[in-house]
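Mind having a look at this structure? Questions to follow.
Shown here: the complex without one of its protein chains, the others still in place.
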Amino acid sequence: MIIQLTKGISEQEINAIHEKLAAINHKGTEVKTQIGHYIIGIGKGEFDIRNLGNTSGISDIHMVSDDYKLVSKKWKVNPTVIDLGDGVTIADGGLALMAGPCSIESEEQIKKVIDHLVANGVKIMRGGVFKPRSSPYSFRGMGIDGLKMWYELARAAGIKIVTEVMQVSQIEEMYDYVDIYQVGARNTQNFNLLDELGKIDKAVMIKRGISGTVEELLYSAEYVFSGGNEKLILCERGIRTYERASRNTLDLNAVPILKAKSHLPVVVDPSHGIGIRQYVPAMALAAVMSGADGIIFETHEIPEKAFSDGQQTLNFEESSKLIKQLNQTFELRNSF
Amino acid sequence: MIIQLTKGISEQEINAIHEKLAAINHKGTEVKTQIGHYIIGIGKGEFDIRNLGNTSGISDIHMVSDDYKLVSKKWKVNPTVIDLGDGVTIADGGLALMAGPCSIESEEQIKKVIDHLVANGVKIMRGGVFKPRSSPYSFRGMGIDGLKMWYELARAAGIKIVTEVMQVSQIEEMYDYVDIYQVGARNTQNFNLLDELGKIDKAVMIKRGISGTVEELLYSAEYVFSGGNEKLILCERGIRTYERASRNTLDLNAVPILKAKSHLPVVVDPSHGIGIRQYVPAMALAAVMSGADGIIFETHEIPEKAFSDGQQTLNFEESSKLIKQLNQTFELRNSF
Amino acid sequence: MIIQLTKGISEQEINAIHEKLAAINHKGTEVKTQIGHYIIGIGKGEFDIRNLGNTSGISDIHMVSDDYKLVSKKWKVNPTVIDLGDGVTIADGGLALMAGPCSIESEEQIKKVIDHLVANGVKIMRGGVFKPRSSPYSFRGMGIDGLKMWYELARAAGIKIVTEVMQVSQIEEMYDYVDIYQVGARNTQNFNLLDELGKIDKAVMIKRGISGTVEELLYSAEYVFSGGNEKLILCERGIRTYERASRNTLDLNAVPILKAKSHLPVVVDPSHGIGIRQYVPAMALAAVMSGADGIIFETHEIPEKAFSDGQQTLNFEESSKLIKQLNQTFELRNSF
Partner (left out) sequence: MIIQLTKGISEQEINAIHEKLAAINHKGTEVKTQIGHYIIGIGKGEFDIRNLGNTSGISDIHMVSDDYKLVSKKWKVNPTVIDLGDGVTIADGGLALMAGPCSIESEEQIKKVIDHLVANGVKIMRGGVFKPRSSPYSFRGMGIDGLKMWYELARAAGIKIVTEVMQVSQIEEMYDYVDIYQVGARNTQNFNLLDELGKIDKAVMIKRGISGTVEELLYSAEYVFSGGNEKLILCERGIRTYERASRNTLDLNAVPILKAKSHLPVVVDPSHGIGIRQYVPAMALAAVMSGADGIIFETHEIPEKAFSDGQQTLNFEESSKLIKQLNQTFELRNSF
């Protein structure tokens, strides 16, 4: 159960609630986010909710049958809107587009991408500065210096930044230079990282695990939320199956299911989801029709020369064309 | 390699071609369909194509590097159009819609569905009369008598029929009453069935195997085509993965890939693809945007009372709404 | 529920049982096998079993909560023993070995294999005469003539034959020449084939589907059993997963699970299960320790020259060594 607390609740009142929970064999976990103050009660067995309901300091109680609680739509029907400032939002009635290269490579590369985004009305730029790589001998990204350079250029152009954080120690280091921390598919169940991201006041986008279930993705979001951070975005990016005709199997089924189960925004990454450049636009458009709140895709001036993921990266011409189609598709969907 | 033969080629000329193939260590398989006459040459090693090219009886030679040949787009760039007669076509510039119940249950049920389809401009009705069931104790369908009854009602209303054939002996039995034979997901690699379907002159829709690859689906189509039947439709209907939030994982990646690799029409079945009624429309719309030539979905007057698959079947109101949206979405896609 | 009938039960008595079942809303399916006579009652809802128990013609009633009934261990605790005649048995306290080539190729090849089997005490020879192939242009086996030749040679040497049947029409054609009909992994859910195999009095070995579940394998066996044939063997042969280091993923977990859930013998095929020659022996030995009643593996005089599956086929020296180790391993397991 989720117990919403009143603003300015006293410690004494909180203790009283914990005692009442203990009396019905429930364990209470206190959660204080940027927006709300809650106690999550976990326990089995029957009880009379009225004994709790008329307790001082409680504004509302929601019985949530899902195993994940705070991210469930069962208590919060309205969608969570992510506000990145300067009028840039996610899930606020528009389609959020995020585009950019796989890896941040150079000042010149960043500038070219920013110009492209500005020209096409895209407000959020993606790019990797810390790169998780299967082989220890591969390029691991430009690191924090690359991020700082990118930040200067992006801010000047009014562009927001989404980039991957790989470990706890990077959270603070990156804090001043990111708008959305991305948790990568290999870290979806890195619970310590999730715990720490719960303690900050910045948006976090969690990618579905390489072979993660929809439920596990919601649990991972619950970690961050219960740590104190409500600014969460879920991202479908393809799962691992037996099929080898595509890099991953983009599971668009997950989109309407996540939208029905959770109040959090859902973004789709068709670039990783299919992994082959010529098919990315079709899957991006399909993702919009499946109900996505946003699309994140890879673009680069010359994909053939990209440091990584060139095979699934659109050039600027393809990207411009796709952006127009995405907006038209979203408009049609909105009219339904 | 695919050798297209001239009309009226003599047996002598054919023999001469086989001999030339043998001389370069290739095995020739003669294929005669409703439309064309071919010899498929399979072999390894280098040779000078000019030795073959100027042979009497050959109109064209196509080198196809794919392991499947006749279904490949490498020799036939134009899409295959399926013409069911009476102006009903698939992949001829429009979106083909196929709808109906999981199982054919009764005369009344059929009539209700037909009225619904006619009212909404849908020309092809789906339904099962032979039902593959995991348990031998489950309802196995109304059989051939159900099909005959259905046929009478459908013909009267100008509606075409697509229904599953489960075994060789049913092909002939069903012949006069179907417009499209459907090969189910459990029979995608029932090669004897495919062989026999190659010998008839009716459209065949092959569903992707329960855990079939895109390549295996193309091979299965190659079986039918090389048996003499070009009237083929491919159907994506979801694959088996570890995910349990949906019945299957609808692999829309397969749509643009199949369209790029083959000249055959691609239809998507969102009902089996996600398996949960409330999410079917979103996936149907996404399928159109991914590039599908048609959509096949389940509808029933009262899904809760359907003999099978009620949990993924739309009622007529939901179906009507979806059909409108599908047509609008197709129109937008066509404008791109 | 499974109702075991007395020998010589009259039609009148059977009708009376059906009536009693109907009275409690159960559908009865009569099953008569080589060994027993049963009525399977399927239905929901509570009832007093005593109303049935004291009915004339009933020798026993077993309540089986599994969805598959006749193949469940819940009513038949003792293992099913397959008797192939001439003292060759499966699951009768010994380890059943089946070995031979992927494809039957020639008289000479058969003779060589038979000599090898005889020298090593193996009583059952495997080999394919009807080959399911992904591509229609591949070698499809020697057919019925190959089988007849093989039969003559095998009988003379006291060797039993297990070989794949691909379609209903082959059942009768093959009948006089096989000891065990094998249902291949692509036909595990070819329900018509299973239905027909229920009508004959020969052993049937059902391979697990390419991505079949343990439960589906049991259901497929239920099809044959409920058709009238109790002589059933289950075969684990690897499943399709994302892993590409091996051809399939041999799921030895399935062995103790199948042995716990069903009274039927379980055979393991390590050749297809891992698909790489050098690793086959390790997996064969592991399979014995996991509880298998038998092992089926591929061997050929010169695997490099085999028509098919050479990459997973042992030569005779490897095979001889493995057979000794298998027997020793089985002996140790038996001593536990």
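Read from first to last, the chains carry the letters A, B and C; within each, the first residue is number 1.
The rule we apply is simple: a contact is a pair of C-beta atoms (placed from the backbone, for glycine too) under 8 Å apart; a residue touches a chain by one contact, two chains touch by 3 or more.
Computed from a predicted model, the values in this text were never measured in an experiment.
Peer 1: Among B:T241, B:S271, B:S290 or B:S308, which one is in touch with the chain left out?
Peer 2: B:T241
Peer 1: From the listed residues C:G41, C:G228, C:G273 or C:G294, report the one that touches the chain absent from this view.
Peer 2: Answer from the full complex: C:G273 touches the omitted chain.
Peer 1: Among A:Y38, A:Y223, A:Y279 or A:F330, which residue is in contact with the omitted chain in the full complex?
Peer 2: A:Y223
Peer 1: Touching the missing chain, which residues of chain B?
Peer 2: Contact residues on chain B toward the absent chain are 211, 240-242, 244.
Peer 1: Which residue numbers on chain C touch the omitted chain?
Peer 2: Residues 211, 213-215, 239, 241-246, 249-257, 260, 273-274, 276, 278-279, 282-283, 285-291, 325, 328-329, 332-333, 336 of chain C touch the chain that is not shown.
Peer 1: Name, in rising order, the residues on chain A that touch the hidden chain in the full complex.
Peer 2: 27, 29, 40, 42, 67-68, 132-137, 166-169, 186-187, 189-193, 195, 209-211, 216, 219, 222-223, 226-227, 240
Quick note on the criterion: only the chains that are shown with their structure count from here on.
Peer 1: Need the most distant chain from chain B, centre defined as the mean of C-alpha atoms.
Peer 2: Here the answer is chain A, farthest from chain B.
Peer 1: When the C-alpha atoms of chain A and chain B are each averaged to a single point, how far apart are the two points in Å?
Peer 2: 38
Peer 1: Let me have the rounded angstrom distance from the C-alpha centre of chain B over to the C-alpha centre of chain C, please.
Peer 2: 33
Peer 1: State, to the nearest whole Å, the distance from the C-alpha centre of chain A to the C-alpha centre of chain C.
Peer 2: Chain centres of chain A and chain C, defined by C-alpha means, are spaced 49 Å apart.
Peer 1: Spell out, as numbers or ranges, the residues of chain A touching 2 or more other chains.
Peer 2: 211, 241-242, 244 - these are the residues of chain A that touch more than one other chain.
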